[in-house]
Structure formats: C-alpha cells, structure tokens
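Shown here: the complex without one of its protein chains, the others still in place.
Chain IDs A, B and C follow the sequence of writing; residue 1 opens each chain.
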Amino acid sequence: MIGLNSVGVLVPSLVGFAFILPLLGKLIKNVKFFHIYAALASLWAAILATYNAYLVFTAGTQVYPFGGWPPPLGIAYELDKLNALLGMVTALVMLAITIYSAWYLKDYEGVAYYYTLLLGLEVGLIGCLYTGDAFNLFVMLEVLSISAYALVGFYRSKPEAVEAAIKYGMFGAVATTLYFVGLVFIYATFGTLNMADLAFKLTFYVYYPVPNPFSGTFFGNPYVASAVALALALWAFTYKSAAFPNHFWLPDAHPEAPTPVSAALSGLVVNVGVYAIVRFLYTIFGPSAFVVQLRDAVLIALLVLGIASGLIGALMMVVQEDIKRLLAYSTISHIGLVLVGVAIGTSSTLNQNSLAYVLGLAGGIYHMVNHTLGKALLFLVSGILIALAGGSRKLDDIGGVGRRYPLVSLALFLGVFQLLGVPPFGGFFSKLLIYSAYMEAGMPYVSLMVILISAISLLGYVKLIYASVFKVGSPKVEQTTKVSLPTAIVLALGIACLVTGLATTYITSMMFDVVGSFATPQGVYDYWQSFFNTLLNLASGVMR
Amino acid sequence: MFLDPLTATLILSGVLAFTALITWFIYSVVKSNPTNVSEEFKEPYLAGEPTSTLSRIDAPSNTLFWGFIYGLSRKLYHYLRERMHSGILNEWGEYMSVYLGLLSLIGLLFTALILLRGG
Amino acid sequence: MRLGRYLQAFSLVALAVLLAVALTYKGLGDLPNPAVRDLALWYLYTTLNPEVPNMTVMSPEAVTAIVWDYRGLDTLFETMVFFLAIVGALAIMRGITLNEGGEGLHIERYGLSLITKTATKLLVPLIIGVSASIALHGHLTPGGGFQGGSAAAVAPLLVLVIFSTYYVVFKLRLSELSMISLRTLGLMGIYMTSFATLILGLVIGVNAYIFQNMPKANAFIGLPPALGGSLISGTLFFFNLFEFFAVAAGFTLVFILLSIPEVKAREVLKGEEHGH
Partner (left out) sequence: MRFLKVRNMDINGFLFVFMLSTIMLNLVISLYGVFARPSLIKKIIALTILSDSGNVLAIAVGFRDWPSGWSPSTPPVLNVTSPKASDVVSFARVAVDPLPQALVLTAVVIGLAVMLFLVFLTLQIYRLYGTTDVRKVAKLKG
C-alpha cells in the first residue's frame, strides 16, 4: 500500500514545497536556507521517483486513482516502464541542477522566486510524465510551460531574456490551446479522457466490442476526430520538443535562461514533448489502432521533421559564437535524432520487420536518456566556464579557460563524447541502434542521414572543445570563483554518461523491456489491462 | 548482431581512432593563426578559429579547409541565418503555420480516404 | 506578399477546411444531441445520490463536484498554474515597490471626487458579501472559490482606482507581504485539504487516497457530508473557502503590482546587473 501511495504522492506533495516558498522568501533573509530547502525538496522527489521506477520494473505497471474514483471518472496516474524510467532520470537530473543552483545563485536576490519556479518546473515535468489522463497532461504541460517562461525571463532587466521569454510564451500558449481544442474532439467522440481507455477504444474495441462500463463506446466519427485531434496535438507536442519548424523558440530561450535552467530546459523539458508524442502515437493511437493510415502518414512526417531538425540543428551549431547558443542548437539536432528513432513504427515496419521496430524505438528512448545526461552536463560545464571567463558567453572570450581546470575539462570531454557518440559512451550505442534499425528496415538513406548529422555536428563540438580547452588566448580568469561544488556535480554527471555506455548490454536489454511495455500490441494491452483492473477493483463494491 | 563482441570492438576502436585523427587534424589546422583583425567583415564563425581569421580576404593556407566548406555553404548559411532564423516572431509563425497546414492536409487526406471507402 | 505569406494563408485555410469537414462528418458527434455521453450520465447520477453512499460526492452541483472531487488533481494544478503566473509576475517586478512608509504623502488628496469615494465605501462591503456567498455556496449552486475570489478582488481594484494605490497599500495595509501571506494561507489550506483524508487514513491505518472526499468501496473513510444539518459536501466546502482567499489575494497582488508608477520600475531597471 505504501508503494502505491508513493506513485500518487510524489507530484502533489512537491506542490506544497512550492506553495509556501514565496512567503518564506519574504520572511527569511538567509539565502542558504533556500538552497537547502530546494535541495531537500528535490531529494525527496528523486527518492520517490527512483522508488517508483524500482516498483514498476519489479512489480509491473502501477495505477494510482486519485480520490479513489475508478479511472475514466477520475484522474489516474499510470506508470509503465517508459514513464517510470524517464521520471527517475528527470528527478535525478533535477536534483543535480538544484544543487548546482546553490553555487550559481550565490548572491542574487529573488532566490525564493527562482526556486519556486524551479520546483514548479519539476512538478510540471514529472506530472507530465506520470499522468494517465489526456486532459491532466494539458494542465501539467501548462504548469511546465509557465514556469519555463518565467525562468527564461528571470533576468528581467536584460532585453534579450525578456524577448526570448515572450517569444517562447506567445507561441507556447497557442500550442497548448490547440492541444485543448484537440482534446475537445477526443472527448466529443470517444467520451473519455483516460489514455488507457482511449487506447482500448482505438485498438481493441474492434476485436472485443464490449463498451467500457463508464465511458461507453463512440459518440461520433472516430476517424475524423482522430485526424483533427492528432494534427492539433502533434503540433503542440512538436512545439514542446522543438522539432524543426517549431524549433525557433529554443535557441533563443535556452541560452538566455539562467544556466541551471538552460540545463533543465535542454535536457528535460524537450523530453516531455517527445514523451507525449510517443505516448500518443504508440499507446493511444497504438501500432494496431484502426486509424493506421493516419498514423503512418504522421510518422513519416515526423521522420522527415526529425531529419530536418537534425540537419538544421547541426548546421546552425557550427556557426555559433555563443557557447550556450551552440549547445541549444545541438539540442535541436539531438531531438531530431530521437524523433528519427521513434518515427520508425509505421505499420509496414511493424508487420514486416519487428526487429527494426524494436531497435528504432529502443534507440530513440536510449538516445533521449543519453542526451539528457550529456546536455545537462555540458550546460552546467558552460556555466562554470562562463563564470570563470568573467561572465562572457562568447567562445572567443572563453579562450582556453578549461586548461587551468582539468577536472572541468574532463567533464566537458565526457559530455561531448557522449553527445558525439564516441564508442565507450552511451551516445554511440544509441546512435548505433537507430542506425541499425533503419538498415534493418531497408531504409539505408535514413541511416546515412544519422551519420551525416553526427558528422556535421562534430565540427561544432570540436569548436566547443577548442575554444574552451585548447585555445591559446589570454582569458581573464576570475581567480576568486570557487568551482569545487559544480565540478563535483558535472563529474558525477560525466560518470553517469560513462556508465550509460559501459553498461550498454544491460541498458539495451532494459530499453527493449521498456519498448515492450508501451509500443507493442501486447504492451498496449497490458497498459489497458492495468487500468481496467483498477477500474473493476474500485467499482466492484458499488456496481455489484 | 550489433552486439557481437568482435564487431563491436572493431567498430569501437575504428571510430575512436577516426575521431582522434579528425580531432588532431582539426586541432593542428586551427592551432596557430596570425590574427589580423578587420571588424567590418562580420562573417559566420564556422570552426574553432576566431572571427577575425575568417574575415580575412586572403585565407591563410592552413585555413583553406574551412574556407572550402564556407565557400560551398555560403548560400545555405545565408538562407539559414538571415532568412529562416531572422529572430522575427511573425516569420517564425509562417514556418510554424505551414507545418500546421501540413498536418491539417494529412488529416484531410485521411478523412477523404475514409469517406471514399464509405466509413 | 512573399511566398511564405501565401503558404501561411493556405495552411490556415487547410486547417479551417479540416475543422469544417470534421464538424460536417460528425467529428464532434451529433450536435446538438438529445442524449449525453455515458461518462456524463455517471457524473449526473452520482453527484448527489444517497443511495450509493460509496460512490457519491454529496454535492448537488455536478460541475463543482467534478472540479474539486472527480478531477480534483486538475484543479490543484490549475491553482498551481495561477500561482506560478503570479510568482513569475512577482519575479519580474522584484524590488519594484512604492516608497516605504508613505508619511510624506497626503493620501486623501489623491483619487476621485467625494461622491465616488462615498459610493465606493458603500459598495465594497456589498461586493465582499456577495462574493463570499458565491464562494461558500460553491458546492450547492453555480459558482465556487475561483469565481467568488475573482469577484471579491473587484473591491480592492475599485478602491485602487477611486482612492489611489497609496491608499490601498498604506491605509488599508494591503501590501505585497500581507497579500502573499493571505495567498499562502489559502494555498496551503487547499494543499492540506487534498491530503486530509489520506493522512487520516494513514493515522488510523485504513486505505485512503489523495483527494478522497466521501468514503469509497475499498476506502471506508471520508469527510462528513454535512455539518450541523447543512450540506458542506466534505472537502468541497473547504476547497472553495481556501480557493476564495487564494484567488482574491492573488488578483489583488496583481492589481497592486500593475498600479506601481512606471517611474519606479524604470528607476530600478536602469543599470541593473544581471547574470548569464
């Protein structure tokens, strides 16, 4: 019973940590208090999220019905291996970022507001991942978005920061509103908002035509409603994940945010968009849903977008002069690669070549985790380098600062190798999985594109390394800056990067496990089965 | 097949060596450049060398590699940097709404398919 | 007109056509329909039904029942979005306040004429009374904490316009700190209420859920549906009460922030150091 409670308690309990913080900010003047408070809140989330992941990987899918209502009536959190794993990674990286903030924000007013918004970001991230309800996903996306907008504009007297925030926020609001309109179509036709219930109606109802006791059957034309809902939802999710035509906000917003926030935005927030795409295209509109032509068309569009954003991100990365902007474009490139990985599941691939299907998805999810670790690490390192170089973000000004701080440089190398895909690192294996998936599926051009994207982005990473470590310049090193705490954090992340590569046999099989839990027809069936068991369990006392 | 130890080791070491080679090559290329600052040529910053190197009219021989890439892709980068990433919200909106239109077209085609089939 | 503009127009037309086609071919179902969806019937049957004591909210208002009980989690996070928006606004306006004290000011000289001031003085208690009634009857009639709170925030707005912001901050003492305190009180109340049954269940050692209101078939505890003979629908009354405070204080805070003279903001912003 304790175990199940931990699934439900995690996100709502974090809300309380955030609610009281602005008042504390007015009453307590000691900045150290807030650093410790936020770190404790993050630690709490990290412990619970890790425990939840452990629970899911040992005991199977977990459903927590809020208020004790049977799911389509109330909201339920549904954890399968995919969101449990991503939730754990998110909470752990957020813990690192929160502790790093204590160094970064040493003497800045508004610390309480900053931590409130950062906690809001964490609530949004984990809530988006955990929820099993499509409308609750909308609400959580808004929690996530509004804290992200506010954090991007945190340096309110800096014109660029406010500009980035309003550009991000204006179209972000459009994206979430369009998703809401899509949800109206979903509710109107399917009569339910629960993801597992929707998955049942779209996939299994054809074979097993028993209406759900609470939500019945269809109330409109499901084909048409799916077309509208998927078009609008996908636009919103690609905005959040910054895939090619919706990527414009990212290179503005991520560099202008405070550095720890850049790490959270680049490493974690874009993942939520990809997660939502995956959840919609593989669980709700699952691989054997009856809207199969629509799904195929959307996946092909996603593949093209993935390649396009991979190429554009890599090309734009090469010409940047600003270290954080370079890393932001690299995020676009990597999200493109992840999308290439998860766009493999067209019906023909599934039917003719299930190996490629599993390989591509496993590669996509694996690369998402690898990118999270590597990118969070690189942004945090860039924060150290910028602080050491006296606050300038230009690569020219950083001029070889890293040479005087070998541990920081080591972490930088680890992160770059992770993203570049140098062999013993995780990035290599995930790219290899995506590559071999498309070779297997008989689409070698896509595989070549994966290589091409990596090759182009190599130039950018080399430039990053050259400018921050090898370059012989005369940077004005701030000798007074102490960097032991952030160095420890980035080294820990670097070791995590190394581990994702060295333990690749184990992690790859775990990724296959994860793919089996959400993307195969059997996995979708299990997802629905857990939901339905909860429903029966909760309703049995009443319905007789 | 891809986790076969021998193949994996071969690929691993091959890529490692290749990467090292490239890294060394690039480093040796861009290591020492005479800087000749001329601020009126603001050009893209293609590789590790400082902005001032790229803006020289006569490229030093050891930056020829980058000059080559740059010469090839001048048009591409002009489009990417000046036209696409212009920083103006309304021009982003054009790209974004075209993508929304694309998704709508997919939806419309699907609807047409279903209706013609008599769904 | 450039090519992009044409494509943009074409794309939006495509979206319009898609929506129109969806409407025509029942993408939204039969509209208007004499029947409602099954889920809606369940909500209508169970919102106040003493015959199914294990599956009811005990509130005659189905919308409030959904907002705070069936889908209470949504509303908690909706409150959080509003909270974060105000924190974001506070973060933008950090350090920008009215002058301390306000002793040198002749507060009574600001504002509109005596007639409007007197009328406002009469009106403000009425506004507060009506909005409190909207909030506290939220579980019985249309309305609720948010609606009541936003109506109540009209009172300080009215005073702000008619008497001046200095009057609100220095005479009425509705300063930033007091509003944040009131808001935190409301928010923590909501937070505690959502966990109340779970904590109760953990204490006496029975199964319970977050956001549980009435007893369920496998979780036998719940909050009382009525207090002293009048229906309070368990947690719903408390949620509405606390939401009333949180929202009223939140809006007042926003109005106070927006009414700070622009000169002060520019003074603070000019030459401020910022991070990287």
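Just so it is clear, a contact is a pair of C-beta atoms (placed from the backbone, for glycine too) under 8 Å apart; a residue touches a chain by one contact, two chains touch by 3 or more.
These figures come from a predicted structure and were not determined experimentally.
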Displayed chains that the missing one touches are A, B, C
Which of C:P32, C:G228 or C:G271 touches the missing chain? It is C:P32
Checked against the full complex, the residue among C:P50, C:G205 or C:G228 that touches the missing chain is C:P50
Touch assignment to the omitted chain, from C:I66, C:L98, C:V169 or C:L182, lands on C:I66
Chain C positions in touch with the non-displayed chain are 8-9, 12-13, 15-16, 19-20, 23-26, 28-37, 39-41, 43-45, 47-51, 60-63, 65-67, 70-71, 74-75, 78-79, 81-82, 84-86, 88-89, 92-93, 140-142, 146, 231, 254, 257-258, 262, 265-266, 269
Residues of chain B touching the missing chain are 81, 85-90, 93-94, 96-97, 100, 115, 118
In the full complex, chain A touches the hidden chain through residues 135, 138-139, 142, 145-146, 149-150, 153, 156-157, 159-160, 162-167, 169-171, 173-174, 176-177, 180-181, 183-184, 187-188, 251-252, 256, 316, 319-320
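The rule we apply is simple: only the chains that are shown with their structure count from here on.
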Among line, ring, star, complete and other, the chain touch graph is complete
A student comparing A-C to A-B should find more C-beta pairs in contact for A-C
Taking each chain's centre as the mean of its CA atoms, chain B sits from chain C at a distance in Å of 47
In whole angstrom, the CA-centroid distance of chain A from chain C equals 29
Between the Cα centroids of chain A and chain B the separation in whole angstrom comes to 23
Contacts with two or more other chains occur in chain C at residues 18, 21-22, 25
Each of the following residues of chain B touches two or more other chains, namely 93, 95, 98-100, 102, 104, 107-108, 111
The residues of chain C that touch chain A in their complex are 18-19, 21-22, 25-30, 33, 37-39, 42-43, 52, 54-55, 69-74, 76-78, 80-81, 83-85, 87-88, 90-92, 94-95, 176-177, 180-181, 183-184, 187-188, 191, 194-195, 198, 207-213, 216-219, 269, 272, 274-276
Note: in the complex, chain A contacts chain C through residues 1, 5, 8-9, 12-13, 15-16, 18-20, 22-23, 26, 64-69, 72-75, 104, 108-110, 113-114, 116-117, 120, 123, 127, 135-136, 139-140, 142-143, 146-147, 149-150, 153-158, 161, 184-185, 187-189, 191-192, 211-212, 214-216, 219-221, 224-225, 227-228, 231, 258-259, 383, 386-387, 391-393, 537-542
Chain C partner, complex, touching residues on chain B are 91, 93-95, 97-102, 104-105, 107-108, 111, 115
